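Complex shown without one protein chain; remaining protein chains in place.
In this document, chain identifiers A and B correspond to the written order of the chains, with residue numbering beginning at 1 in each.
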Amino acid sequence: MADSSGFEPKIVAFLCNWCSYAGADLAGISRMQYPPNVRVLRVPCSGRVDPFFILQALQQGADGVLISGCHPGDCHYLTGNYVARRRFAVLHDLLQFCGLEPGRVTFAWVSASEGERFAQLVREVTDRVRKLGPNRKLKKE
Amino acid sequence: MDKVARLRQRAKELLEKQEVVGVLGYRASSRPGISQVAFITKTEEVDRLIFDATCSQNLANYLLKVKDKGKVAVVARGCDSRSIVVLLQEKQIERGQVYILGVGCEGVIVQGEKSVSCRSCQYPNPVIYDEMLGEEVHFEPEKVEDEFDRLTPDERWQILSAEVARCIRCYACRQVCPNCYCPVCFVDASMPALVGKTHNVSDNMVFHIMRALHMAGRCVECGACHRACPMGIDLMRFNRQVAKIVRERFGLVAGAKPDEMPALTVFKPEDPQEFIR
Partner (left out) sequence: MKVFLKNEDLKKLLARFVQEGRLFAPVRRCGYSGWDRVSSVDEVVLSREQAILQGEEVNTREPAKIFVFPRSETLFEFEGEEAVETGEIPELVVFGLRPCDGRAMAFLERFFVGNGPEDPRVRQRREKVTLIGVACNSPADSCFCTAVGGGPHENKGLDVLLREVAGGFLGEAVTSKGEELLTGFPEATAQQDAEAEKLKANAEATLALKIDLNRLKAALDNGFASPIWERLTLECVNCGACTFLCPTCHCFDVFDETVRGRKRRSRIWDSCQFTLYSQHASGHNPRLNPAARYRNRVMDKFKYTVDMLGEVSCVGCGRCVRVCPAGIDIRVAVAEILKEAAQDGR
């Protein structure tokens, strides 16, 4: 659909420092190939991610947003990702209700040792967002 | 004795005995069908107090304004009392600061029609009170069903964008809401500014989505925001949906039970996460 136009999505990823960012780092060090569409923003914890960041990323031109933290139970700050999980659930459901395409905003738990899984996740997300086409709904003019 | 007579009698007694410094309730305005908030501090003024279907404001909002004056009595319906519970849970007021005059409510009427928030109300009676003025009220809440959920994502976005495109960012919705008490609201943040302040659909959408999210687990669906909006924006569409999400995902209703803290302030290890990869 959008592939033929050569559209390459811009994806902003919020990765928690202790697990997901480390996982991404591992993917890099292990020379795993994954699409360059992702721009990474390191946060101390997935609990730091304010839903507003996600909306603002889409406003400022991101076509997709990925948010990833430690698996429940493994949070470096013990409970940050539990708090985040509820928040993300509400955001996810509300955005879907409002009519934002499913797949533009993706949540994941990726641990520091899951380098290959991170690479795979990015491949899948990039692919899906590419098929959805450029984000027009929240984009600010 | 009817509710209003009882209200006035009790207000007089509470003031005479100096049990409270003021009674927060409603009074008639200069126009038929519209009420105003009243803060009665003198016994000779208690007859100004009314209670009927024109009383559209959520009094918990005003509690925050007058709490520093001393112990205050407040008239509270189901929704107002739940807002008071949320404020108590969030430590914005203390239980000892309020004397709650509970009253059952059959809904707010605006321009001859029952307010959309009141049609599906499940809590017409207060969940906490120091005394009840009159009997509890019982009625069948309407099921709010419409086409919206069955529309495509694009159609839904189109409708909501058209709604928020009318928003002039007067913040009447925010100002009448008892939950919006942040000293500096996120839209007023500067250095850096977070949300644009111009008449921009994208910014308006972000404002309304974020305000609804800030209300998650706290909004009691009183409809005060909806009634306050001068541009007739369907704000309940957002707030009702968020309350529904919280109810379905976490089994919680804002302010319904004083010992159940607001949904986003607590968590369970087994919380749903099917949407997370």
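What we mean here is this: a contact is a pair of C-beta atoms (placed from the backbone, for glycine too) under 8 Å apart; a residue touches a chain by one contact, two chains touch by 3 or more.
The structure presented is a predicted model; accordingly, all values stated were derived computationally and were not measured.
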Contact residue for the chain not shown (choose from B:Gly70, B:Pro141 or B:Pro230): B:Pro230
Of B:Ser83, B:Asn125, B:Asn179 or B:Asn200, the one touching the omitted chain in the full complex: B:Asn200
Interface residues of chain A (partner: the chain not displayed): 60-61, 140-141
In chain B, positions touching the absent partner: 29-31, 34-39, 56-57, 61-62, 65-66, 111, 166, 168-172, 174-176, 188, 193, 196-200, 224, 227-228, 230-232
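Just so it is clear, only the chains that are shown with their structure count from here on.
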Chain centre separation in whole Å, for chain B relative to chain A (CA means): 34
For the chain B and chain A complex, residues of the former touching the latter: 151-158, 160-161, 186, 194-196, 200, 202-203, 205-206, 209-210, 212-213, 216, 238, 241-242, 245-246, 249-250, 263-264, 267, 269, 271-273, 275-277
Chain B-touching residues of chain A, taken from the complex the two chains share: 51-52, 55-56, 59, 72-73, 79, 82-83, 85-102, 106-109, 121, 137-141
